[in-house]
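Below: the structure, in structure tokens.
Every protein chain of the complex appears in place save one, which is left out.
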Amino acid sequence: MAKHKTPLLDELEKGPWPSFVSDIKREAESRTKNANNVEYQIPVDVCEDLLGVLELSYTDGETHWKHGGIVGVFGYGGGVIGRYCDQPEQFPGVAHFHTVRVNQPSGFYYSTDFLKQLCDLWEFRGSGLTNMHGSTGDIVWLGTTTPQLEEIFYELTHKLDTDLGGSGSNLRTPASCLGMSRCQYSCIDAQDLCHDLTIEYQDFLHRPAFPYKFKFKVDGCPNGCVASIARSDLSFIGLWKDNIRIDQEAVKAYIGGEIKPNAGAHSGRDWGKFDINKEVIDLCPTNCMWMEGNTLKINDKECNHCMHCINALPRALRIGEETGCAMLLGAKAPILDGAQMGTLIVPFIKCEAPYTEIKDLIEKLFEFWMEEGKNRERVGETMKRVGLYKILQVMELEVDARVVQEPRTNPYIFWKEEEVPGGWDRQIEDYRSRHKM
Amino acid sequence: MAKHKTPLLDELEKGPWPSFVSDIKREAESRTKNANNVEYQIPVDVCEDLLGVLELSYTDGETHWKHGGIVGVFGYGGGVIGRYCDQPEQFPGVAHFHTVRVNQPSGFYYSTDFLKQLCDLWEFRGSGLTNMHGSTGDIVWLGTTTPQLEEIFYELTHKLDTDLGGSGSNLRTPASCLGMSRCQYSCIDAQDLCHDLTIEYQDFLHRPAFPYKFKFKVDGCPNGCVASIARSDLSFIGLWKDNIRIDQEAVKAYIGGEIKPNAGAHSGRDWGKFDINKEVIDLCPTNCMWMEGNTLKINDKECNHCMHCINALPRALRIGEETGCAMLLGAKAPILDGAQMGTLIVPFIKCEAPYTEIKDLIEKLFEFWMEEGKNRERVGETMKRVGLYKILQVMELEVDARVVQEPRTNPYIFWKEEEVPGGWDRQIEDYRSRHKM
Amino acid sequence: MAFISSGYDPKQPMKNRITDIGPKHFKDFLPPVLKNNYGKWLYHEILEPGILMHKAESGDEVYTIRVGSPRLMGVQTIREICEIADKHCGGHVRWTTRHNVEFMVDNKDKVGPLKEDLLSRKHDAGSYKFPIGGTGAGVTNIIHTQGWVHCHTAASDASGTVKAVMDDLFEEFTSMRLPAPLRLSMACCVNMCGAVHCSDIGFVGYHRKPPIVDHFTLDNICEVPLAVAACPTAAIRPTKVDLPDGTKVNSVAIKNERCMFCGNCYTMCPALPLSDGKGGDGLIIMVGGKVSNRRSNPKFSKVVVDFVPNEPPRWPTLVKKVHQIVEAYSSGARKYERLGEWAERIGWERFFEVCDLEFTWHLIDDFRDPAYETWRQTTNFKF
Partner (left out) sequence: MAFISSGYDPKQPMKNRITDIGPKHFKDFLPPVLKNNYGKWLYHEILEPGILMHKAESGDEVYTIRVGSPRLMGVQTIREICEIADKHCGGHVRWTTRHNVEFMVDNKDKVGPLKEDLLSRKHDAGSYKFPIGGTGAGVTNIIHTQGWVHCHTAASDASGTVKAVMDDLFEEFTSMRLPAPLRLSMACCVNMCGAVHCSDIGFVGYHRKPPIVDHFTLDNICEVPLAVAACPTAAIRPTKVDLPDGTKVNSVAIKNERCMFCGNCYTMCPALPLSDGKGGDGLIIMVGGKVSNRRSNPKFSKVVVDFVPNEPPRWPTLVKKVHQIVEAYSSGARKYERLGEWAERIGWERFFEVCDLEFTWHLIDDFRDPAYETWRQTTNFKF
């Protein structure tokens, strides 16, 4: 029998979408039953009490979690989010209910062996409840007590070869789309870059050295399946520089209706017969495509690699072969001064292991930001404060028209003294010799 | 013989475009000759000395004019821009060289009789040099001495029935496009509104009561021939609300090539045969036009009255009949915080003499701005500071989605206490009864 | 329950300590068909909603079945996923960047049995455990956050609102009949961990009452200067307060009318709670954001509903408004057109009309200088 009555939550067991309430109840029941005789290291009724406190929130419309305080593992400044319930007497099972962020493997692939080990560990030392995955990408383990943190860390590193993720003013756990493992659009080895950077910057990931959090995300192409441009302080997006490869036979097959456009992504509605003009050529934002008879032509110099045509005709069109990535700086959520999208700072850079060129840039950036960033100032905010050019300078990047969407509309250029002939040191006497007062 | 050598300026007598140097020389010569025995009230060689000081600027690359100080006519706080030369010994003719701003007739039409009277007066009491017209719209008289100001004003008002224009923290001389006098596109009587407002607000025009300058401009339609949206604090732009009138016969004539598109505005180049799809239908920004056989159709509900199709086919299409104007607030040049374009505050208002509704709005705005505007703060800057909604409130305008290009992207809504059930007065004890610390 | 040590010795924390090893290498986890064809994929097809086929240069094929997930899942469910993956997929499985689960098989014949197996599994109370869908021009899983399940700043619940909305949009998850992908996100406060700021449709928990000052606690556990500095609108100033018991404490005062309810002060100082279950807290709805660079640039979402009350357990008003928006988009947009592209094409003034939403003054940006750029500087609008 359930420990707490949850009439409101029970309503969320209805409907077709997988019910998290049912899932928590399942976990609760399993713990009560304890078919495998696990020696639970935290209260058996942790899931029951979670349901209880959640029902309370559903009743009074307020959260019942308190600030975490500083909990964590020795020597690390992140990876654990402390959390306490503000009704510990009523719900002792969740009196402590800390979150552990476990660094996910790049691309979110698992073997079941590994997954089961994770499950065993977490069932044993925590609530058994997880988020697969957190918004940043971690495996998020929901709810354990302070004494278990070191134990979990020990087993994780010793038995599962796996480390904690980031939190606090650290580098956060990098994430990538699935990239080359299963996607033909990937211009770079997104998973590998993500993994490599994760390993390279372990120290930053675990020890707060920054003014605030910092996120890397890697998208294999401009489709942006890991949303790096919106959700990471430094976003890597794969690109090609040369020509889109065209299979003219396949183009004909699309025109002939033999292949469904966009891989069949729209097949749930009758959108009419495929029309290459209407669906591809006219929708190309740069207008750089046209048909010559049965042949599709692209003026690649004018293409801005938006991916539309390739997405629409995946069997006929392929990304180019001279690949690399763009780097965009400073995306963040709206707190405090409004949201920012990543700003292009490097239009194109080679992206091959060991990524030396990229790391050089990252290190210049880190150094500058650690020096100049204010407390709780995201790097995008620092960039806004010091100006984009300053960032380019610090990173020793070329000034390229591509970094702006449009040039400035105001004439307020901050010339430097050395740029202006004659310098700034002028004498009023000299001026007055030409201009009487 | 010229008083000063002007070898640099002489270079600007070359080339086909009307030479202002030749024009000044012409005036200089005429004064020297003085065929009509004018009793010049300011130095005869004013034009010579202007050429002289200008040549000096061409030589040393610096202006030789000084701040004006406060000169003007009794009881007025504007209409004259004081100016002194910083080399008065060398160029005594322009030692004083004040500008008089004369309020132009709405639409810049003149009878030659009137023009000649203006010329006589200005030749007699000033340099004879003018700007036809100043950027704001005034007849600008360039260069006279302080003692002449009252004399000029007296003759202007007594003999020419004409007043000074604005300067300083005043209402500035309103201006309009030629509107209904010669343009089929004019949705409102632009000249009349301009004249009416000029007369109505004479007091504001002549006596500084504002935090800073304030400009009215009136465009008869969205083509914006007097640039009101960019150049006036309060811009009126004529619009229609109903349907574009179509003459289908004329449409056919365009298609048949019998009438040149856009009134022949592109006839200097061979742009190929007219194609109604390419030149009109596909360029309609709202995509609300199409052909049904030989008939041109417009879904007027989706039209945003951008004028393109009407401009392109002026013999076939006419503005609608339910006309009025939009009002946009706050345009200004970039000093100090960047340029602003006028912001839509009234999407549509009837625009018929005596313009009572419009004037009511203006007065509410003036009252607010005089109260709340900071010194040297344009109304557009005030609006930026207090927010658009505040302006709508002050002017008692409805909140209409049309006033924004897009809704806010940040969630930082400043709710007012009375909008929130239960109010803001909460007790910590009550909160702590639900949430332990 | 006895405490069982992992081997960690609190007295010698550095003994045998392993740190900074990062995650396991992803190649250890790839199914063989992916490993073999890594970087050599040619194209893909969506065979039916939720089922993808990727073709490699080698001729190999991989079939992926994508299933929905509540994200919040216990290890029992993960074990069940493992069981399925062991049975059908050679012991491999993955999650997507939107919390869905993907089962992959290397042969078309394996698709049918896997599909059948997945759909047969339901929770006792009736919901699917593994509904198939989330591909192509449809709705996929909603990115979301902690809500009342775990976060101290949550102004609404995450899992519950998501469940209610996904139940309503279930048919859009299992079909591909929308004009383009429609990505929803949820965040339980304006920190927006769910990255609602760039979603086709997002809903965000938020507060509407200024913080209550717990003077006693503040003096005990917070730094006044930090609390003051936390406020972006300078609504907080230091003050001294006489408590009922007569003691004088250092605390802060809030200038309520300057408060924009962002909660940053509460993040910095727990003595400034904002939560209000009595009509203050609720959600806003934002729409029209996107992340992909396809055709148009990435865009921020815009606030189109200024307030939806918290109505647990099933948030009917929220569900209804979201539904209205999806319906209007579905019937109004062109093929390939994302929601924000559609709204911009028809004009936001028209968007409110066709979605039957009210435009209120709260939706006019009045936050900082860039607000100006969102106001209209043209006569190009529709009546």
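Side notes on the structure shown:
Order of writing sets the chain letters: A, B and C. Residues in each chain are counted from 1.
In this text, a residue touches a chain if its C-beta (ideal position, glycine included) is under 8 Å from a C-beta of that chain, and two chains touch if they have at least 3 such contacts.
Quantities reported herein were computed from a predicted structural model and do not represent experimental measurements.
Only one of B:S30, B:Q90 or B:Q393 touches the absent chain when the whole complex is considered: B:S30.
Of the candidate positions A:C306, A:L365 or A:V379, contact with the hidden chain is made by A:C306. One chain of the complex is left out; on chain A, the residues touching it are 222, 229, 237, 239, 241, 285-287, 301-306, 326, 328, 337, 340-344, 347-348, 384, 387-390, 392, 399-417, 419-422, 424, 426-428, 431-432, 435, 437. Residues 293, 297-298, 368-370, 372-373, 377-380 are the ones on chain C that touch the missing chain.
Here, only the chains that are shown with their structure count from here on.
The busiest chain interface, judged by C-beta pairs in contact, is A-C.
Placing every chain at the mean of its C-alpha atoms, the farthest one from chain A is found to be B. In this assembly, the C-alpha centroid of chain B lies 49 Å from the C-alpha centroid of chain C. As a whole-number value, the distance joining the C-alpha centres of chain A and chain C reads 12 Å.
Within chain C, residues 190, 197, 262, 270, 275-276, 278, 300, 367 each touch two or more of the remaining chains. Chain A has residues 60, 62, 64, 66, 334, 338-339 in contact with two or more other chains.
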